[in-house]
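I'd like to ask you about the structure that follows.
Subset of chains shown; positions unchanged.
The chains carry the letters A and B, assigned in the order they are written, with residues numbered from 1 in each.
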Amino acid sequence: MAKKISYTLGDICQQTDSVLIGDEDYLIHGLNTLQEAMKGELSFLSNASYQKYLKSSHAGAVILTPDTQDLFDGNKLVTEQPYYVFAQVTRLFVPVFPEEQRVIHSSVIMGDHCHIPDCVSIAANVVIGNRVHFEENVTIGAGCVIGDDVTIGHDSILYPNVTIYNKVTIGSSAIIHSQVVIGSDGFGFAPNTNTKGWQKVHQLGSVHIGHDVEIGAGTTIDRGAINNTIIGNGVKLDNQIQIAHNVEVGENTAIAGATAIAGSAVIGKRCTIAGAVGIIGHITISDDVHITAMTLVTKSIDTPGSYSSGTAMNTTSEWRKNAACFNRLSKQFRKIQK
Amino acid sequence: MAKKISYTLGDICQQTDSVLIGDEDYLIHGLNTLQEAMKGELSFLSNASYQKYLKSSHAGAVILTPDTQDLFDGNKLVTEQPYYVFAQVTRLFVPVFPEEQRVIHSSVIMGDHCHIPDCVSIAANVVIGNRVHFEENVTIGAGCVIGDDVTIGHDSILYPNVTIYNKVTIGSSAIIHSQVVIGSDGFGFAPNTNTKGWQKVHQLGSVHIGHDVEIGAGTTIDRGAINNTIIGNGVKLDNQIQIAHNVEVGENTAIAGATAIAGSAVIGKRCTIAGAVGIIGHITISDDVHITAMTLVTKSIDTPGSYSSGTAMNTTSEWRKNAACFNRLSKQFRKIQK
């Protein structure tokens, strides 16, 4: 079993950006929502709609703002950013198993001329190419395959069954989830007008991933055609995102699951892109843009703000009538104009 | 080669919920469509639009309803649910290879304190963590990686290269296809307003999969932030579905491929959700709801029925004009009102 984890509120306060009001020796052994938290559990209030649960919460302590701190009588950690402090606390409660050691499993198969420091952990059945360079504290999960000439920065984690193609570089503190593929060929084909078939454009670039990047399960990032595909520092990618060749994603941009980005699209910094969005190729999105779920970004965006496409949900019977009208919209407009 | 499979119609009738009219010794060696079936093959009529092929079908026997049984002169199996009986029959024709044995391959790497009964099959290069608990007749395909403290119920099958993270529980009779990931981190980050970067919210919950669940190739299911992500009994998930943290899917709901469900969405029982649907987070969908393909579910649904969004397909030239009108719709409406 995992070691039982608990901390005093004083400890937790010291390790987060918060001020303690209450008993510094009070023992916290877990985290929970306001509604479900019990004695010994820490909760937080970040979204105003949950304020109704605060008064009656059984939480042993709550993370609150200066504005909400008086609404709860028990122990509290006070901060301007309760969700941020909660995030800091979650780190303390990640289970650490005693058996997790810095070892290279005997089944690992490694090529020549690799640089692997002592303080690296490589699990069973990992296959590593030639001239691979790991920095300290890299952790590689079971079944990962890492191509030739790959570089991975310190404190990065690859979960099991990740595939990294040749020459990809990954920065420090990356978290890469299972079944991710980085460096697969971009989708490049030239029409052969004689045969009506396709001639492959071999993809000669690679992928450069910055520092502090997280990549969700099943996401795929293609290598560039000539130059590199680039994922900036601090970028957070959810599951099953498709990033085509020569895309550039700016620093601290976060992209939700199932979004697909076509080739050579350039996305700015601090953007938040919701799930199932499509972004067409060869366009530019400026910094601080928000895209709502399932939008198709059909052109460049040069002004920060929120953008959308699609229609809102309806009953199918109503929707069908309106969708039929949509397909007569232009004609109807012209008729009205007359 | 696989063993040649054949059954008498009498045998097939006994193993399904049907009544035989015809020769109980007639030998069936395969299944086929009405149009393509030959002597010795069994077919079925379920969709009225295929009735035209019935009269001239060369099928050796056909599964029919009491209403349609008189339309065919040959052998027949009669039932109120022909497609259901056909489904029962398909099970009999799954090839069984003599070499499939209940063995644990010598290359399997297993942690400590695992509970693995004798009648379990684990293929080559599987990596299993500590304290893993399998019930009887579990089958694990080659290259699967199974984390610590995972539980898998009896008669469940994992196809090759599946990844299960720590602490996930899977019920009995599960069928999990290749490249599925269960238990990867939910997409949780708190904005750090000082650095404009993101603080990871470590995902402390897990995933609970019920009994009789099928999960298609490449589907990803994230672990919960605090509590668990929950997939109910009898749920059927197609390929490349993305299920975010703390989603709950009710019993016997079926979801088609490439659908993405955002965090904390709660989906009822017996829903049928078509392909490429998006469901936003923190909403509730009641029981017996149908969602059509590529709909974005933008709000909670509390009434059973069918729901849609989007527009219907058109030629691009017509579509372009109508889409331009859509973006002037509100202004045009106000103009007309005047």
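Points worth noting:
Just so we're on the same page, a contact is a pair of C-beta atoms (placed from the backbone, for glycine too) under 8 Å apart; a residue touches a chain by one contact, two chains touch by 3 or more.
None of the values given here were measured: they were computed from a predicted structure.
Shown here are 2 copies of a single protein sequence; counted across the entire complex in this file, the number of copies is 3.
Here is the rule we use: only the chains that are shown with their structure count from here on.
Chain A makes touch with chain B in their complex at residues 1-2, 31-33, 36, 80-81, 83-84, 86-88, 90-91, 93-95, 97, 99, 105, 107, 123-125, 141-143, 159-161, 175, 177-179, 212, 214, 216-218, 234, 236, 238-240, 252, 254, 256-258, 270, 275-276, 293-294, 310-317, 319-320, 323-324, 326-330, 333, 336.
Considering their complex, residues 109, 111-112, 125, 127, 130-131, 143, 145, 148-149, 161, 163, 165-166, 179, 181, 184-185, 187-193, 196-204, 218, 220, 222, 226-227, 240, 242, 244, 258, 260, 262, 276, 278, 280, 290, 292, 295-299, 305-312, 314, 318, 321-322, 324-326, 328-329, 332, 336 of chain B touch chain A.
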